[in-house]
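Note that this complex is displayed minus one protein chain, with the remaining chains in position.
Here the chain labels run A and B in written order, and each chain numbers its own residues starting at 1.
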Amino acid sequence: MTAFWILAPIMVLAALGILFVRKAVHAALLLAVVMISLAILYLALEAPFLFVVQIIVYTGAILMLFLFVLMLVGVDASDSVVETIRGQRVLATVFGLILGLVLVIGISQVTFGAAVGLDDANEGGNIPQLANLLFSKYVFAFETTSALLITAAIGAMVLAHRERLTPKESQAGAAARRMREYAETGRHPGPLPAPGVFARHNSVDTPALLPDGTVAQDSISRVLAARGTVRSAPALSGDIDEIKRQLGQAPEQSPEVAGRSDAAASTEEGDQ
Amino acid sequence: MSTEPYIILSAILFTIGCVGVLVRRNAIVVFMCVELMLNASNLALVTFAKANGNLDGQIAAFFVMVVAAAEVVVGLAIIMTIFRTRRSASVDDASLLKY
Partner (left out) sequence: MSSITALAAESHIPVVDPAAADGVFSLAWLVIVLPLAGAAILLLGGRRTNRWGHLLGTATVLGSFVIGLSMFVALLGRDADDRTVGRELFTWIEAGGFKVGMDLLIDPLSILFVLLITGVGSLIHVYSIGYMEHDDRRRRFFGHLNLFIAAMTMLVLAADYLGIFLGWEGVGLASYLLIGFWQHKPSAAAAAKKAFVINRVGDIGMSLAIMLIFVTFGTTAFAGVSAAASGADESTMNVIGLLLLLGACGKSAQVPLQAWLLDAMEGPTPVSALIHAATMVTAGVYLVTRSNFIFENAPIAQTTVVVVAVVTLLWGAIIGCAKDDIKKVLAGSTMSQIGYMMLGAGLGVAGYAFAIFHLITHGFFKANMFLGAGSVMHAMDDDVDMRHYGALQKAIPVTFLTFAMGYLAIIGFPGFSGFWSKDKIIEVAFTQNIFVGLCALIGAGVTAFYMTRLMLMTFFTPDADGNGRWEPGVHPHESPKVMTVPLIVLAALSVLGGFLLVSNWIVDWLAPVVGEHHHEDPPLPALAMTAIVVLVVAVGVALAWFTIGRTEVPRTAPTDVNALTRAARNDLYGDAINDTLVVNPGRQTVAGLIAFDTAVIDGAVEGQAAGMGGLAGVFRRVQNGFVRTYALSVLAGAVLVVLVLLAVNL
């Protein structure tokens, strides 16, 4: 019972947390807490097979599926905890309390007596005994669940399937489209320029420089530009000086560097 | 060993799940609350198995888990489909079928 008294408050608190947390991810994690605690309670209740299944299937598979879907759906206005239906929250709470009270009162009215215990039933191991039952008394239900699972799998496939409405674009078609767009809008038909390359930095965030020293706008990701994490070449000029000093040369101010600095500054203005 | 606290815990968790279904608007969280209710009933079933000294309750809990797995697969697929067409996972947005 020790395990129960430790876990029960945790479970109730975690479950209540599901009601109140704003983000769905947090709710999923709280649900994981409840489920793993439940698994431990199963162990306490002499159900080792269900303990394993609860952790592997429920917590491991189902809850991960939830998280996966959450990742696909992303943050949503539905995460808001502001109630939009008038009276819904109050009525739900009232009826929930009544239900809980009635259940608790009802249960406490019943005398369960001492538990028989599963020592006899688990004779020779819980899993073989479960298997005995499952493949004899419940074999029909078991077979039916197989049909259910297959149906569910097909159903999920049908629901997730998206019909292709337009023919798949061929390579030649893509090339033709690019040239057509170039003719119509002047959009560059070739691949975008690669970002600048510097020896000592991961340079995806550094724009490439055109031959005249100006910045190639297309060479960096729009996301990086939006975040404002684009580095400019002049900002790295200190590195050049450092290398030179390490090589034993005196640092000298190069007029090109100043020119590039201007160009980089303008790039950053344009990006922001 | 008394089994009563387990049953009461099961009832409390079930009630919390119920209220969660009613107050949360994110379809995925609503779904999680349904899972919570299923888990609560599983706890009761396993407890009854212990109280009665046979494994039928555990078998029932096992079947509940299987069905819940199937249900989650289809349910989440439906939520995805709705999200794809409506750009929203709120259960309140799908409210066209009314007076």
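Assorted remarks:
In this section, a contact is a pair of C-beta atoms (placed from the backbone, for glycine too) under 8 Å apart; a residue touches a chain by one contact, two chains touch by 3 or more.
Given the structure is predicted, the values throughout are model-derived calculations rather than measurements.
Taking every chain of the complex into account, the omitted one touches A, B.
Touching the chain that is not shown, out of A:G106, A:P189 or A:G238: A:G106 (per the contact rule at the top). Along subunit B, the points of touch with the absent chain fall at residues 18, 21-23, 25, 91-92, 94-99. Residues touching the missing chain, restricted to subunit A, are 85, 88, 91-92, 95-96, 98-99, 102-103, 105-106, 109 (touch as defined at the top).
Note that in this section only the chains that are shown with their structure count from here on.
Residue ranges of subunit B in contact with subunit A, taken from their complex: 1-9, 11-20, 22-29, 31-33, 35-36, 39, 42-43, 46-47, 49-56, 58-59, 61-63, 65-74, 76-81, 83-84, 88-93.
Per the touch definition, subunit A reaches subunit B in the complex via residues 1, 4, 8, 11-12, 15-16, 18-19, 24, 27-28, 31, 34-35, 38, 41-42, 45-47, 49-50, 53-54, 57-58, 61-62, 65-66, 69-70, 72-73, 76-80, 83-85, 88-89, 92-93, 95-97, 99-100, 103-104, 107-108, 112-118, 120-122, 126, 129-130, 133-134, 138, 141, 145, 148-149, 151-153, 155-156, 159-160, 162.
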